[in-house]
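Removed: one protein chain of the complex. Kept in place: all other protein chains.
== chain A ==
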Amino acid sequence: MSSVSAQDGSIENQNPRITWKDCSVLLDINDGDRLVFARLSDGSTVKIGNKKCSLRPLIGCPFGSLFQVETGPKGAYLSRVVAISEDDKHEEKGDAPLKDEAKDNRNIVDSNCAQNLSGEDIDEMKRQGATGEQIIEALIANSSTFEKKTSFSQEKYKLRKQKKYAPKVLLRRPFARSICEAYFKKHPDRIGFLRVDVLSLLLSLANVSTSSDIVVLDMVGGILTGAVAERLGGTGSVCNTYFGATPCSMDIVRMFNFNDKICRSILRSPLSDICSAWSNNSEQPKNQKNALDSECKLDGGKVSPHTGVDTTHDSLHVPEVEMIQEEACSISIVNEESLESSADGVPGPVPISMDESDAFPTIKACKSIKFGKKATPETINLWKANGFSSLVIAAPELDPWSAVQELLPVLSYSAPFAIYHQYLQPLASCMHNLQVAKMAVGLQITEPWLREYQVLPSRTHPHMQMSSFGGYILSGIKVCSGESQNNTN
């Protein structure tokens, strides 16, 4: 009972709560300062500050474990931090502020000479093998103002120094939630500014549930397709459809640790194929195949289709190996660190090249992930037999009403749908048209609002900065409108 596992992890039926070789991970460096997607292997590395650390120690560790950068004879390495003593620390942290309210900053002058340790001193300590903790202790001992600070700002000071001298790396599971949060924080444009609460609402409103066949119009990099597939867990199917001849990118699906079963449940089909299947009863879809088919030839052994086909989305026109690398370096934001290091005189040359480019040498060897195969005419006919169970659209560039007109007919009756858009007006028009045509009931436009709180003793308040907008969702349920029964007066 205890070990019912979510998604049997890797291809080899690994414990999904422990990392394995070649698994995809999300590295949260210094409490969200940097977020890096990486694939674990013997040779992969991550750059923290100006140090390159091997990711090898992370293999076989449980997700959720914390690592700290230590410096050893062979340079920096990641060592696991086991959080036992944290209890007491937190105790202090929590209770302290009330005691020393008498302190304030009236005597603290920002003269930049409060610290008696020089950069050279710190370098020397490092050479002698001092740990990050020891350096922080020394900094505190040599700070003339530390004692005058309130314990709250002492805590902040320590945290700041810890981030610099003893950076921590949290090993996180790449799930829809963490992936969406990471992108929203660092590159919201790549996922169409889809906030995690909005994504979750889309999945609920579209009733994404086991064994459903769900048609998605995902022009948000694949986060939607991935999230839907994650919920289906390999049952049912996700049909990633697209207008025209060019499939939309779904590179983000690669960040998930999907097993074969889930990967197989993710299919692609151009809208024209689906529509023609619905309008014809014969084998028509076969003849309708367009030139693209040859481009994205997909048999079991071949490379996955997404490698070469994407031209719609920025520059993701790269094989998957490099894609991961690109993500890895592009999603991480380093400016804070580099700023700090120049100011405080941390030694060491600044590397010129993006060292992530050689960070994943073994990825090429790893098994190519086969998701997003083109749906066969047989599959399309199966879909047609029952109709799709729901529809989710996240296509920032597309007019919702045009999309709905094409896609609503392929849904079964009583199927829910949810459409995300950044702008209200297109959704309002779409909703109005649906109402007028009596194609759907339960129509509603909603705008989710998400606010995070700082909860601390006597210091609880909403975060000072928040996302003020997450987009709009139009949702509804398709009903039979064909027979146009009149409404009995």
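The definition used in the following text is that a residue touches a chain if its C-beta (ideal position, glycine included) is under 8 Å from a C-beta of that chain, and two chains touch if they have at least 3 such contacts; residues count from 1.
Just so we're on the same page, contacts and distances are computed from a predicted model.
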According to its UniProt entry, is the unseen chain "Rad1-domain-containing protein", "Aminomethyltransferase", "Calvin cycle protein CP12-2, chloroplastic-like" or "tRNA (adenine(58)-N(1))-methyltransferase"?
"tRNA (adenine(58)-N(1))-methyltransferase"
So one chain is hidden, and I want to know which residue out of A:S209, A:N381 or A:Q422 touches that hidden chain in the complete assembly.
A:S209
Tell me which of A:A182, A:V196, A:A277 or A:V392 is the one touching the absent chain.
A:V196
Listed in rising order, the chain A residues that touch the chain left out are 1-8, 17, 62-66, 82-84, 86-87, 90-91, 94, 173, 175-178, 196-197, 199-201, 203-205, 207, 209-211, 230-235, 399, 401, 405, 412-416, 424-429, 431-433, 435-438, 441-457, 460, 462, 472, 477-480, 483-485, 487-489
